[in-house]
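Shown next, in structure tokens, is the structure this report addresses.
Just one protein chain is left out here, and the rest sit where they should.
Chain lettering (A and B) follows the sequence in which the chains are written, and residue indices restart at 1 in each chain.
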Amino acid sequence: MSNGASPQYDVVIVGAGVSGNLIAKQLGVAGKKVLILEAGLAVPDSREEYMNNFYLALAKTPESPYPALAGRKGSQANPAGELPDPATLPTPRATVLGLGQAPNKSYLVQAQPTGQNAPPDPKTGEIRGLQFSSTYERNGGGTSWHWLGTSLRELENDIQLYTKYGHGVDWPLTYTELQSLWALAEKEIGVAASVVQQEPLDVVGLEYPPGYQYPMGPIPTSIVDQTVSGGVSGLQVPGTLPDTPGGSDPTMYDVFVTPTPAGRNSEPYDDRRVCAGNTNCIPICPIQAKWDPTVTLGKALDTGNVTVSYQSVAYNVDVRGQSVTGIDYYVWSRDDQGNLQKVSKSVTAKIYVLACHAIENAKLLLLSNNQKGIANTSDQVGRNLMDHPLYLSWALTDQPIWGYRGPLATAGIESLRDGEFRKYRASFRMEIGNEGWNFAVGDPYTTARDFITGTNDSNLNDGGPNGKPVRLGGTALALKLNNLLTRQFRIACMFDQSPLADNRVTLDVDPNTGKPNHTDGLGIPRPKVEYGMDPYTMEGFRMAAFVCSAIYKQMGATEFTRTSVGATGDFTYRGQNYHYYGAGHVVGTHRMGNDPYTSVVDASQRSHDLPNMWVVGSGSFPTVCTANPTLTLMALAFKSADSIIAALK
Amino acid sequence: MTTNAPPSEATVQAFADMSAALTGFQSSFIRPFLDPVNLSGTFYEFAVAQVGQSMMDALMSAFATLSSQSPPISPQQIADSLLEVTSATPSNQAQLCQAIVSMWYLGSWYPPPFQTDGLQQVISSQAYTKSLVWNLAQAHPMGFSPFTFGYWSQAPASLETFGVNTGNGGGQ
Partner (left out) sequence: MKKIVTIIVLTLVAVTMIVMSAIPTTMATDNKPAIVLKSQIPGDAQFGPLPPNATNEQKLLAIQGDFDIYSWNTFIALNWPPGPDGNGDPNKTIGQYGDNDTVWEHYRDVSDIFLAGGKKPSWNGPVTVPTQCKASYKPGMRILSQVGKTPTVLTDFSQPFNTGPLIDQNGNYTRYEILVNKPMFDYILQNTLYSKAGQKVFSGTVKFPCGVLNGAEGAIMVKSSWKVISAADKNRFHTQTVLVYSPASQNPKYPASCSTKLMGLVGLHIGHKTNSGAQWLWSTFEHVDNAPTEADVANKKFKSQYNYYNPKCSGQNCTPNVVPPRPWNPTKVSTFHSQVVRMNMFKGNEFAFESAAARNSDALKLLLGVNQNSVWQNYELISTMWPTNTGQCMATPGDPLGTPAPNFLANTTLETYIQGMVPNVSSNCIECHNNATMTTPVPSDFTYILQRAQ
């Protein structure tokens, strides 16, 4: 809604997350005037409120510290812990507690458990109608408040999956360019690692420019890491299992452990403290030893050129011809009675940046132009939704390895991330967890309650007569729990899931009337998600299960991995049940590429269709690759910032 | 909400001693000589608010009887008795003891089955940051580490150092 006057801002950015804050900072330093529209609440002055939310939360999910829009069970405001209806909230988002729920509790409108696993599609072999299990935040700082900190670089073959292995698509960037961009991101975040320690991974194509040094020395490995590392010594696994559809890769690959580069301080850096091993990276580091986007936002604000408008929800991108001409947004607030109020506003700028998360970016693009959608000549907006679906396995060692200590993860098995097998099945990395069975079964609570009350939710309390659970007290209880808790660990496998056109985000509207089936509290239509897995991905699960079991066997550990049948986040493949989690790595919904007919943005994340609009974030990833996405998405944001500054000249 | 007078020192001490027996921790760890956090007092008052004074009094009386046996019985025997560990249908009092163990271990109130209107809740942030199940893991509550950089590379201190009464003479 331009009135012809020169816009007050050079750039308007939607979303104060990783990408938005980084781009704002770069622009601010370059003297450009920036407005960030952030849907959610402001970054608080201290993290007292967030930590207190976390301490008091019964379910310590990734969302548990953040603004209590999802009502903590047992909280004063919501003692019964009813999940609020997203239709009443100004900034509802996907939450762990909302998974598997109906739309009156789940923001994302998507599949719910039916108690049955859908059979595979006879033509494609895909299992459709699966739940998308990843979640995110909508507040100042965004989802990466609760990233783990893992800052791995992608592999050379990750970004040329199609050329090399005939699967997926290639990225429109060279590895050399990404290497320079990663260096910038590693400095911004403050990544602790040692190139020397990463050298064994040149077998999977991880290379650094000569002489490259990380900003800080590496984080020490944990006893869990050291034990696994010793335990897998000499272990090799084949590229594919017998009867893998499409072909086989009989090469034997070495299984070995390497420390994980991480965005957490191994020395005082950037006015922040050194890691004290609070073992709480997800959901929140109490001392900010782990970088989060508010650090970069602070620097953006320091430039004096960046303003943030909080509680500002963009709902329409205005377009005339091939140009974005403004963004319409609601500023929401609550009156004294707690009722939601909204005021509609517009803002214009020379350049517009959508940076509000892969799902929200897609939603906004599809909503705009009276729900006809914009920037979508390619028809790829919302499509190719990917995650790193996560296969979790867990085991009990026979000697103590002392989990629950140190950062949540300090090492992994990266040595299986590349090879010929990628023609036939999804690749994966393996994250060694330091938090015992916390992720796996909700320990130490579950096992403690098992032995206090005589239940067996952990599968560890079956030692009574006839395999019945026992109840213990006193020293006997203490020693039993000590014996069990100190021997727990888990491995998470994260898959390079295929981009599928039918894995997509759309608007949840009636196809005939265009009226939304479900809206949020501001009347904005909610995203509908359709998701499934193809045999390529599921074959990856089959391999991962095999490798995990082989590792535990070689270590002399007893495996306790379970899968439930027909529960949310399950599928059955080749007769085996697999439970999958979301890793929180949401990518693909506005993929980048050189061809405007098959991609939404170019290598700088600039829209093909609308040259004064950039759509940034992991939504631009053409494939999900094998590394956790945050480092790479920040690297891409540096490139975007440069291109925006060039376009403003 | 009733506002009772705070419990006497003797009452809190007795509750702490009983908690030590039930949880397997050293008494001096549960109720140190100087106790600025005073979880013993907090948990006592919380439990009374949940189940009523008379039920708590009955429990404390049962504990007093058990701990004044002659010849004395061990803390383990007291715990097993109060928790009725061999019973398939533990009494309300034993269920209350389970809830007390859970308060110390997990910082939370898990309503005993007889408390039909009970609400599962974390008692306070301090109850969480001082919860004891993490000591059984020889670790620390997630989100509260009193240790310093790199500690996770080394084996932890002994279970006794973490306050547990292992029955090997560490503490009492």
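The rule we apply is simple: a residue touches a chain if its C-beta (ideal position, glycine included) is under 8 Å from a C-beta of that chain, and two chains touch if they have at least 3 such contacts.
Since the structure is predicted, the reported quantities are computational estimates derived from the model, not experimental observations.
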Which of B:T86, B:T148 or B:N168 contacts the chain that the document leaves out: B:T148
Contact residue for the chain not shown (choose from A:Y55, A:F451 or A:Y531): A:Y55
Among A:E82, A:D121, A:D202 or A:D302, residue touching the chain not depicted: A:D302
Those residues of chain B which, in the complete complex, touch the missing chain: 8-9, 12-13, 17, 20-21, 27-28, 31-38, 41, 67, 72, 75, 78, 125-126, 129, 143-144, 146-150, 157, 161-163, 172
Residue ranges of chain A at the interface with the undisplayed chain: 29, 45-49, 51-52, 55, 265-268, 270-276, 278, 286-288, 294, 298-299, 301-304
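The rule is short, and it goes like this: only the chains that are shown with their structure count from here on.
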Euclidean distance of C-alpha centroids - chain A vs chain B, Å: 38
Partner chain A, residues of chain B touching it in the complex: 21-25, 75-76, 78-80, 82-83, 85, 90, 97-98, 101-102, 105-106, 108, 110, 119-122, 124-125, 128-129, 133-134, 136-140, 142-145, 147-156, 159, 164-167
Chain A to chain B touching residues, read off their complex: 51-52, 54-58, 60, 73-74, 79-80, 220-223, 226, 266, 274-280, 284, 286, 402-407, 410, 434-436, 438, 444-445, 448-449, 452-453, 470-479, 481-482, 485-486
